[in-house]
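Here you go, one structure.
All protein chains but one are shown at their positions in the complex.
After this line comes chain A, so read on.
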Amino acid sequence: MDHSGISVLFEGTNFQRLLGGLWVTVRIAAVALIIGLILGVILGVLRTFKNRPLRIILRLYLEFFRVVPTVVLLFLFYYILPREMNFNLPGDQLATLVFALWVAAEMSDIVRGALISVPQHQKESGKAIGLNRYQLYRYVLIPQAISLEIPATINLATRVIKTTSLLLLISVMDVINIGQQIIEANNHTHPTGVFWVYGLIFLFYFLIDYPLSWWAKRLEKKRLERANG
């Protein structure tokens, strides 16, 4: 056999296509994270307000996105909603939307948890200098909550990136889908290509996720050191 498996990666435009797929993956994850984080902070702040109906609705929203598996959400939005509600979006935008709503739900819980763990004294000394509610959140509570929540947020980001592997199921041309196509097209000439393609995809995911989780761990450790010291 004159084709060793690894060469499948570099034949024709294969490598570029894989990188292109990676870019789709990263873009969906990044845009979903940005939108989801902003929305999640807003929802998290609202969940600390006294208004009961509002809190219940937001809690249900969180539980829905937490309980329903992401695959089911993707199918729901991709196959079922378009038919029932005449709501059509290309797969990648739809995936971005679903992921953003999911991130917002998870993030609202992280933000709420961080906000209520800011000591009561902080709130009172903010009030004591005349801050109104908006100013209290803007200058005192949210900045302190953010430093508490960064590790959890980074961990959420790594979960989102990993979960993009499901995009294949709704026909988005992400890195896994493209890898699959390359494997199938070269199956005859490069029977061992599957290991190399998936090996490379593994490496891609690892290179993105590992630094993130390392960073999260380091921040958490620093925060604990600071809290104790």
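Simple rule for what comes next: a contact is a pair of C-beta atoms (placed from the backbone, for glycine too) under 8 Å apart; a residue touches a chain by one contact, two chains touch by 3 or more; residues count from 1.
The definition used in the following text is that contacts and distances are computed from a predicted model.
The complex appears with one chain absent; UniProt names that chain "Phosphonate-transporting ATPase" among the candidates "Acetolactate synthase", "ABC transport system permease protein", "Anti-sigma F factor" or "Phosphonate-transporting ATPase". From the options A:Gly21, A:Gly44, A:Gly91 or A:Gly126, the residue with contact to the unseen chain in the full assembly is A:Gly126.
Across the entire complex, the residue among A:Ser7, A:Thr48, A:Gln144 or A:Ser213 in touch with the chain not shown is A:Gln144. Listed by residue number, the positions of chain A touching the unshown chain are 119, 121-122, 124-133, 135, 139-140, 143-144, 147, 226.
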